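Before anything else, here's the structure in question.
Removed from the display is one protein chain of the complex; every other protein chain stays in position.
Labels A, B and C are assigned to the chains in the order they are written; within every chain, residues are numbered from 1.
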């Protein structure tokens, strides 16, 4: 994990602002969702990725709409970065008819075939094989697509990840495995769930190139993602990226986090990927803070509008409860 | 994989003959079973470990009755080496009332609680977690027991192995993972099912000591097993042993083996673990061939007697079909 | 008698059984240090130490199988597979291994172990966290399946499960987590295989369990002119055929209410058995009420429409009462 300087890795001003914008969208969407949940407006469980935004933004900046991703219970960020629409996402969290899945699936199941989001997933490790399948399809189609599986350090203990590493390497599939290593599986620290916390070692054991990056440094993530996707697109096979990052919130909203000290959380917030990137934007690209404040304000408006739109939508229709159990219409 | 000389590793004459005896029992039991199957006397599927006897004999020579093993569909050898009784085993293959399981379970499900055989298994990878559980029990009991999981190279692709490696290393359990690497998963060669055929690399990725040995050299296997069990008994945690070995027969009896050339099989038989060990017995321990021929003859009689006994037993009673679905009697 | 919440009753059973028998172990994700994802294992680590109470990696197949191995080696592990939906990654160990060990070894080994899972149906957790999968488990010979709908039953069944010599799958209702109820101060066991007749009645037998039971009770409480015999099955397998059949022989009518998808659900077994065994006594067709043929939806009002509500149950009771056999 060496520090990456934005200028050195071919991130220009425009892209740098774009990366900031993506992170900000995630931060704002989730902060708002957290507040709405606390206020009792959003039902069920929600899991926020606040503090981890650089991973989603960095990886997805190396992807096109035709590329695939699968993600997890903590997947808002990846969906937003991959082009998921805020309004449909927010409406889904609200359980409204205008949600991505008519409100039937909720926060853990955002999917969008227009931008290659094969789906978030409520089963730890459950989405990884699907991403491998996306990679298989990409290999067959031969159009240079890439398929990305996002998963956490907790998922590393699920056997299915290993099956997928083996298969992807064996078939030389254009897959990028992105482990968001935030040090926790729910309330259990990594020391209690992984014998070896260096996830890159596991990939290396399959002969797969693997790189560990500072997951709170969006330029570092993007650099690794560019290398991995380039390798994949060229037919040279899969890569694993281990992004060390920080989960600021509890496992789910409402988690009292008795299992960690307040200082740990405070220390994390000092590694804020957004603050860091604002500094880089200013220092390396000369972007004045006011310009970024404006970005923040615009995004706050966007998310606010998504909330208003969702609130105004009708509840989803219970009459449609059995629709799409089987696919409707030919494909 | 360095060659091991019997004298150097503390194998005395008596033990050396014992090792031979174990291998011979396995070879004879399975050769006979193969013939009986071909003659239509044994029903179902049977999977023989002929050519792999040194793994079973070498590993189990490092174990006591109080230690545990779990094994696979190709598990006759491990069960015999661990002290399983030939008569009950043969009767089980015949489906007789005097079989280990009253003839209900067949070749793939030998278990014996008097000698720590937690069970053979018809699900690839299925027995590995049980061995880890045996290791957990051993750790709690604190009597220095060890638990061994036998599995093939094919099972390395099953995620559950990886879950078990992680768990055993994390909990520092007294478990020995023994991969019988015979280069095939059914009809598929290892090049088509493992991205990295060096199974030791996978264990190493968890921080687990791992050693590759010539699985057709019983002294080499025993040496590795002694080191691994000593480590386990001392509380220093699990080890993986990768034993490179040779499956002479088809995946199951009756498999026409179209997927490999006759020469490959011939080459294998030139690495016969029994022939090799006879040579060692003669050269290093001065055991005359005639003495070993007598061992062979005695074992042939034993196996013959097991067959006769099984044939003479009544068919298992269909009236008892629902017995033991739930355990009977308090434990 | 003490009044405790549902989860506290579970917690109490675990404390009591671990204190009673030092072969009892508790392992699972977040069960030790954090005291369980929802508190059910609180205090166990402190009371019984890290040998017997262990946090595990997210490796359900391995931990169920490890529990099985430890059970075969003489311990009595209680392994938590957090949500019932997650049993899908451990089905081999549950079905092919644990459930069959006694049979496959002809009694040479037994698997005195418990698998605990929450069913979160009704808690807006969406399609992959709300499945009622008891029918699968019940279809597996050798596996017992219990599900308490009250604090007392949750405690008493868990205690019975821990003392059982075979594998028992214990399902718990997240939707009842904070519901209070009385539990005995003494060591109360709810025997496996015995249903609870919550209310006696003469017109119709209503069989239910788990998450649907409290809603069924509310429905029955609203019914004034109809006398419903309300049976909470408590054990799904082996289910209490005698109690159910004897009841239907008296009432002549059966309604089964559960939260699982109706099709191929546990209700089918009960309805089919009753239809066969009480053929001459039935005055109305056996009837089943459950979720429609669809995955469980997330949105609160959708989930409410999906699960049988008290008013649906009332209607089903009344319709069944009104049906009469055509003269034949």
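Assume a contact is a pair of C-beta atoms (placed from the backbone, for glycine too) under 8 Å apart; a residue touches a chain by one contact, two chains touch by 3 or more.
As the structure is a prediction and not an experimental result, all values here were calculated from the model.
Trainee: Could you list, sorted by label, every displayed chain in contact with the chain left out?
Mentor: Taking every chain of the complex into account, the missing one touches A, B, C.
Trainee: Based on the whole complex, identify which of C:139, C:199 or C:218 touches the chain you can't see.
Mentor: That would be C:139, which touches the missing chain.
Trainee: For the chain that's not shown, point to the residue among A:23, A:36, A:56 or A:138 touching it.
Mentor: Once the missing chain is taken into account, the touching residue is A:138.
Trainee: Sort through C:33, C:85, C:153 or C:229 and give me the one touching the missing partner chain.
Mentor: Of the listed residues, the one touching the omitted chain is C:85.
Trainee: State which residues belonging to chain B touch the missing partner chain.
Mentor: 43-45, 94-96, 103-109, 121-126, 154-155, 157-160, 185-188, 192-194, 258-259, 315-316, 318, 321-322, 325
Trainee: What residue numbers in chain A mark contact with the hidden partner chain?
Mentor: Here the touching residues of chain A are 68, 70, 100-102, 104-105, 109, 111-113, 118-119, 121-123, 126, 128-141, 147, 159-160, 163-164, 166-167, 170-171, 323-328, 330-331.
Trainee: Name, in rising order, the residues on chain C that touch the hidden chain in the full complex.
Mentor: Looking at chain C, the ones touching the missing chain are residues 61, 85-89, 91-92, 94-96, 99-100, 103-104, 127-128, 133, 135-136, 138-139, 141-142, 237, 260-261, 263-269, 271-273, 275-277, 279-280, 282-288, 293-295, 325-326, 328.
Here is the rule we go by: only the chains that are shown with their structure count from here on.
Trainee: Averaging only over C-alpha atoms, locate the centres of chain A and chain C and give their separation in whole Å.
Mentor: From the centre of chain A to the centre of chain C is 36 Å.
Trainee: Check each residue of chain B and list the ones that touch at least two other chains.
Mentor: As it turns out, chain B has residues touching two or more other chains at 159-160, 163, 166-167, 170.
Trainee: Among the residues of chain C, which ones contact at least 2 other chains?
Mentor: 56-57, 59, 61-62
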